[in-house]
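Questions regarding the structure given below will be posed in turn.
All protein chains of the complex are present and in place, except for one that has been dropped.
Right, subunit A next:
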Amino acid sequence: MPAPIRLRELIRTIRTARTQAEEREMIQKECAAIRSSFREEDNTYRCRNVAKLLYMHMLGYPAHFGQLECLKLIASQKFTDKRIGYLGAMLLLDERQDVHLLMTNCIKNDLNHSTQYVQGLALCTLGCMGSSEMCRDLAGEVEKLLKTSNSYLRKKAALCAVHVIRKVPELMEMFLPATKNLLNEKNHGVLHTSVVLLTEMCERSPDMLAHFRKLVPQLVRILKNLIMSGYSPEHDVSGISDPFLQVRILRLLRILGRNDDDSSEAMNDILAQVATNTETSKNVGNAILYETVLTIMDIKSESGLRVLAINILGRFLLNNDKNIRYVALTSLLKTVQTDHNAVQRHRSTIVDCLKDLDVSIKRRAMELSFALVNGNNVRGMMKELLYFLDSCEPEFKADCASGIFLAAEKYAPSKRWHIDTIMRVLTTAGSYVRDDAVPNLIQLITNSVEMHAYTVQRLYKAILGDYSQQPLVQVASWCIGEYGDLLVSGQCEEEEPIQVTEDEVLDILESVLISNMSASVTRGYALTAIMKLSTRFTCTVNRIKKVVSIYGSSIDVELQQRAVEYNALFKKYDHMRPALLERMPVMEKVTTNGPTEIVQTNGETEPAVLETKPPPSGLQPASQANDLLDLLGGSDITPVIPTAPTSKPASAGGELLDLLGDLNLTGSPVSAPAPQIAQPPFLLDGLSSQPLFNDIAAGIPSITAYNKNGLKIDFTFERSNTNPSVTVITIQASNSTELDMTDFVFQAAVPKTFQLQLLSPSSSVIPAFNSGTITQVIKVLNPQKQQLRMRIKLTYNHKGSAMQDLAEVNNFPPQSWQ
C-alpha cells in the first residue's frame, strides 16, 4: 500500500475543490484510506493520518474513529507522535467519552518524563480538558510539579492546579502548602500563573481569602516594581511592563481588599500611583486603568481615590475609542448607586452617548441615564430620553418606555407634565409599551382629577389619526368612556378646547371596534367605553343601544358576553345603569414594586428594598381568636382565624361590577386582601390538593350544634376511607325569625391535639323565614382519634343590634372521630 499522502498535500488538494460536493468526495476518499490504515495498525503513518483527520475535523467532518488512535499516539515514545496525539486528544476527546479515562495512565507517566517538553504537553492537556476523575487521580502529580524549581513546568502546573480546583473544588486544600513561596519567584510566567491560582482559591473559599490577606504587602511590592522598573524588553508592551501581570495583581488585590479596612489601607498608595502614572495613549494603558478603577470602587478606599476613579471613567467617556467608552459606561453603571453625585457630573457626556452608533453603548447609556434621573434634572433628561425613544432601535423601545414611565412617576414636576410625557410615549412608541403599563397609566390619569378634560382631549386627538397602537388605544378608549362628557362639553382649561360631537366620539370608538388591527382586549375596552357613554351622553343613547345589541352576537366570546350583559342593563336593569356606570373614584395608589437592588456601599453589599408592603390585615381576627383562647381555658388551644368572606370591591354596584372589573386592574387596589390564616402547611397540602370524597365513609349522622334565638346551626360530616384522620364538617346556618341576620361570622376553636381549617362561607347574610342558609366547610385533622370537642363563637347583626354568642359543641357522633 502506498504511503498515505502528507498533510500539506491533502490541505492543498482539498482547497482546490470548487464545490461543497467535490470537497465532500475528496474527504470521504481520504477518510476511507485513513480508516484502513488505522485498521492495519500502522505505527509509521499513524501520526500523519491523525493530523489529516484533525484538519478534516476542523472543516466540520466527523472524526470520532480517530479517538483511540490519539491515545496510541500519546503512548508512543516519539515526541512527534505525542505532540499530535495530545493535540488530537484535546480536539476530539472530552470527559463525556469514556475513552478519555484511558489517557490517565499515559498522562501520569508523561508528567514524570525526563523531558520537560513532554511533561509540558501532559500538563497542558490535563489543564485544558481533564475530567473530574482524571483530576482526582492526577492531582498529586500536579501538586508535586507545583513545587519544582523548573519555572517552565511550575507555571503550567499552577494553571493545571487551577483547572483541578475548578473541576474538583474539594481538592483545593491539598495545593495550599505549595503556594507558600509562589510569589517569591522572579519568573513572570510563574508569577502570573501563581496570582491566577491564588485568585481562584480566594474566590472559592473565605478561609483561603483570610489566609492570603497577609500577601497584600508582597503583591503591592511586586506591582510597584513593575511600574517603577525601567524598560524590560522581554515583558514590555508599548512602554508598559508586563500589563498582564499588573492587571492580575490588581484583580487579586480587589478580592483581598474587599470588606477589609487594613488591606484596603495598604493598597491605597499603589492604586493612586497606578491611576495617575499609567500612560493612556494606547489600549494597554487603559486596560490597566480600567482594572484599577474596578478595584478602587470595590474596596474600602478613601473618598479622594474614589473621585479619582470616577474622573478616570469620565475621561474614558470622552475617548475616541469606542471600546474605551463601552467599558466606561459599564463601570459607571456598576458605581452609579454608590457614588451617585460623582457620576452625575458626567451626565451630559453620558446623554451624548445615547446618540452613539454602537448598540451596546446605546443600551448602557440608556440604563445609566435612567439611573441618573432625579428631581432636579428630570425635565432635561426626559427630553433627551423621549428623543432617544423616538429614534432608537425597536429592541430598546419597550425598556425605554417602561423606564420613562417609572422615572416620570417618581419625579414628575407637575401633573400636566406627567400626562404630557405619558402621551408622548404612547404616541411615539405606543405599540412597544408593556401590557402592564396600561392599568398603571389609567390609575395615574384617574388620580389627576383636574387634568381629566385635558387628558381625554389629547388622547382623543391622538387616536383620531391612527388607532393601530394597542396600548394607546386602550388607554384612550378607557378615558373617553370615563370622561367623554368633558370632551363634548369643551371644558378643557390647559389648551384650546376642541369641538367634538357625541356622534364623532362614537364614530371613533366604533372604528376601533370594527378595525382588524384592534386586539380582542382593545375591542373590549372600546365596547365598555361606548356603554359608559350611555350615561354621559344625552342625544346618542339609541345609537349606543344599537351598537351594544349588535355585538350580542359577536363571534368573540368576551365581546359577546359583555354585549349581552350591557343589553340586559338597558332592558331589565335600566334603573341601575346610572349608578353602575358612575365615574370611577380616585383609586388608592399602589406603590410601584421597584426591583430590589443590591446596593454597593464602599465594598459592602446591602439589599435595598424599594417598596413598602401593605400592613398585614390579619391583625384584627387574631384579637378575636384570643378571646376564644381565654374561654377554652389555658394555652393548649390553637386559635383558628377564619377566612373572612372575600370582600367585594367598594365601588357602587355590588356583584355586577364584575362587568367592569375586567379592566385588567391586577391586584385590584380597591378590594381588601383576604386575611391570611396561619396554618401548618401539611394540613393545607393534604386537604386542599386531593379530591377528598372519592371514597366517603358511610353516612355519619348529622347534628344540630346550636339552636337559639331563631339561629340554628347544623353540622354534617364526611370522612374519607383513605385518610381517616380528616373529618370534613359542613355547617349550615338557618334563620327562622322574620328579619335577616347580617354580617354573620362563625368562629371555632378546638383542643390542641386537633387542627382546624375554616374555608370561606357562602355569604354573610342568613335570610329570614328559613328561606336560605349560609354554608361553610370546616376541615378537622384528628390524628390521635380523640373525642371531638369544639367551642364556637357566633356574631351577627339582627333587628338593628349586634349579637354575639358562645357555645360548646359536645354532641359529635362517635363515627365522626373514631
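Going forward, a residue touches a chain if its C-beta (ideal position, glycine included) is under 8 Å from a C-beta of that chain, and two chains touch if they have at least 3 such contacts; residues count from 1.
Convention: contacts and distances are computed from a predicted model.
With the options "WD repeat-containing protein 75", "AP complex subunit sigma", "glutathione transferase" or "Erythropoietin" in hand, the undepicted chain maps to the protein name "AP complex subunit sigma" (source: UniProt).
Summary of contacts with the chain left out: across A:Ser37, A:Thr104 or A:Asn286, the touching residue is A:Asn286. Which of A:Leu145, A:Leu245 or A:Leu472 touches the hidden chain is settled by the complete complex: it is A:Leu245.
Set against the missing chain, the residues A:Ile34, A:Cys70 or A:Ile84 yield one that touches it, A:Ile84. Although one chain is not shown, part of subunit A still touches it, namely residues 7-8, 11-12, 15, 43-44, 51, 54-55, 58-60, 75-81, 83-84, 87, 94-96, 115, 117, 120, 123-124, 127-129, 152, 155-156, 159-160, 162-163, 166, 188-189, 192-193, 196, 234-235, 237, 242-245, 247, 251, 283-284, 286-287, 290-291, 294, 322-327, 357-361.
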